[in-house]
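Note that this complex is displayed minus one protein chain, with the remaining chains in position.
Labels run A and B following the written order; every chain starts at residue 1.
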Amino acid sequence: MARPEARATAGRPAEAPAPPLLAVEELRVAYGAVTAIRGVSLSVRPGEVVALLGANGAGKSTMLRAISGVVRPRAGRIRLEGTPIERLPPARIVRLGIGHCPEGRRIFGSLTVAENLRLGAAARAERAGVAEDRERLLALFPILRERQQQPAGTLSGGEQQMLALARALMARPKLLLLDEPSLGLAPLLVQQIFRRLAELKAAGTTMLLVEQNIAVALDLADRAYVLRTGEIGLEGSAAELKADYERVAAAYLGARR
Amino acid sequence: MSRAATLLVAALVLAALAAVAFGAPRLLGDYLGRVLIVICINAILVASLGIGNGFTGVFSLGHVGFVAVGAYASGILSLPASAKSAYLPDLPSWLSGWHLSFLPATIAAGVICVVLAFLVGAPLMRLSGHFVSVATLGFLIIVNVVLVNADNFTRGARTFAGVPLETTLPWALGWLALTLLVLARVAYSPKGRAWRAVREDTIAAQAIGIEVLPTRLSAFVIGAFFAGVGGSLYGHYLGSFSPAAFYFAYTFALISMLVIGGMQSLTGAVVGVLLVSLLSEALRNLERGFSLGAVTVPPLYGASQIVLGVVFILIMIFRPSGVTGDLELTLGRRR
Partner (left out) sequence: MNPLLYILQQVINAVALGSLYALVAIGLSMVFGILRMTNFAHGDMMMVGAFATLLLGGVGLPFGWAVAAGIAAGALAGILIERAAYRPVRGAPEVTLLLTSLAVTYILENLGILIFTSSPQNFPVPDWMNNAVQLLGGQITFTQINILTVALTGVALAGLGWFVTRTDLGLGMRAAAEDIGAAHLVGLDVNRLIVVAFAIASGFAGLAGALWAAQSGVVEPNMGFTPLLKAFVAAIIGGFGSIAGALLGGYLLGALEVFIVAFLPSEISPYRDAIVFSLLIAFLLFRPNGLLSRAQEVKL
């Protein structure tokens, strides 16, 4: 198992670290005989954006699926604000405050944009404020307001990504999971999406971001982990990792130091 | 096991079977003899049904359609000429002149089913999963409708009687042995491996050059042949029958034998037939009502079928691979 790189202390503002919103401890996930995640620990603090990087097959999507409750881990703990959630069904986890913006968007193409948004709020515990949230999100993504009554399947890729994001946010999640939001989008659209994400971050949304596009991910994130074949190969603040790109690449590809 | 030893064991088994076959009627009495005949016929039908599903993944719900065709075809062919003119006065003349004895009639039934299976299977074996199951169910219904309406040939929905009672235990056992030998030979040949590859993963199979349609079709056709044979045996055991005998109830009975015994192997087919037949017999006796000490249970006709259905569901939930699982008994298997 590769040793996590030493955490840099220089340049980090001194402050009492907030208790983590999400804490993953020694997680082990397997599909049948194949172990996808071997003993990963990570955390996300309130207000942070944490990026999870890694090549295809490294286990990034599996991590998110385990956190969402879609797959059950063999071992380890996942805690949301201290409550263990690794054995809960996905619907409960959403109700506890985790929103998932899935890989490939997974919007409901036969439903209208408005209906998709309405669904996003369906699992919400507190019904008050749904209308305001919808207004807020339509203001953030004006193109969705324009296309409110259209079937979601007629939207372009970028628009669908925004819809998926808005739908997840309709649940007022404490933690937003983003699975490869840049996938299949032209660079210009990627910029647009990440600009919106930056606005959301400024408004205080906590995010765990899985991304293949290292550059935009590190621009947005505060901290990052690099996964390689189910283990953490590298972790640190985004600033450090951006500065030492070679190390990140090495962690991706698994070169031995 | 060495070649010679395998042959010796096979010969001994066959000799034992022959002894049972010829001695049984005297040893076991009429009732048990008849039960054994039905078991043998069902074993032929279930094994041939299993070839389609367990081996190629196509679950045909139309198998009993071929059984019906086999029974009626062989029945019509083997009716003595005098009976033909009495029972089927409107039979076309080219048919009414014919009369075949038992063996040729049975083989003819099988061949007719082969032709029919080619015609039906060519389009249908393109489908997968539950679509092919429903489509083959459609075939069963179409056969039923045709049988009921083609009065001239089949006497329609009325009883088709007068079929000579030719199926004896030796015949039934003989055909069963032949069926199992042929099916085992094919299932464990390279062709059989192709079948299983198609079941496991059609795309991967295609990638290594196995053509899906001919593979499925050959399994379907072989299964149909033995269904026709079984149908002939059954017809000549019953002596009289109607289209209703070859419809949903019989279909479910055969499926339950296959599933409970184990879909993946010929051993499963035979075990399933034995288990379900015994269970059905035992339960049917209880259906007439019985008393346990002070408690009297009233007659509950149909209850045995309900119990069978429940057992079926329990198997689906807890042991979908059936009682035998993946076990297969072969002589001298080389893996």
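Please note the rule applied: a contact is a pair of C-beta atoms (placed from the backbone, for glycine too) under 8 Å apart; a residue touches a chain by one contact, two chains touch by 3 or more.
A quick note: this is a predicted structure, and the numbers were derived from the prediction, not measured.
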- Touch assignment to the omitted chain, from B:Thr154, B:Ser256, B:Ser277 or B:Thr324, lands on B:Ser256
- For the chain left off this view, which of A:Ile37, A:Val50, A:Leu80 or A:Val94 is in contact with it? A:Val94
- Checked against the full complex, the residue among A:Ala30, A:Ala55, A:Ala75 or A:Leu111 that touches the missing chain is A:Leu111
- Item | Interface with the undisplayed chain - residues on chain B | 53, 57, 59, 123-124, 126-131, 133-135, 137-139, 141-142, 145-146, 148-149, 202, 206, 212-213, 248, 252, 255-256, 259, 300-303, 305-306, 308-310, 312-313, 316-317, 320
- Note on the structure: Even though one chain is not shown, chain A touches it at residues 68, 70, 90-91, 93-95, 100, 102, 106-111, 115, 118-120, 122-123, 167-168, 171
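Operating definition for what follows: only the chains that are shown with their structure count from here on.
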- Report, in whole Å, the distance between the mean C-alpha point of chain A and the mean C-alpha point of chain B. 56
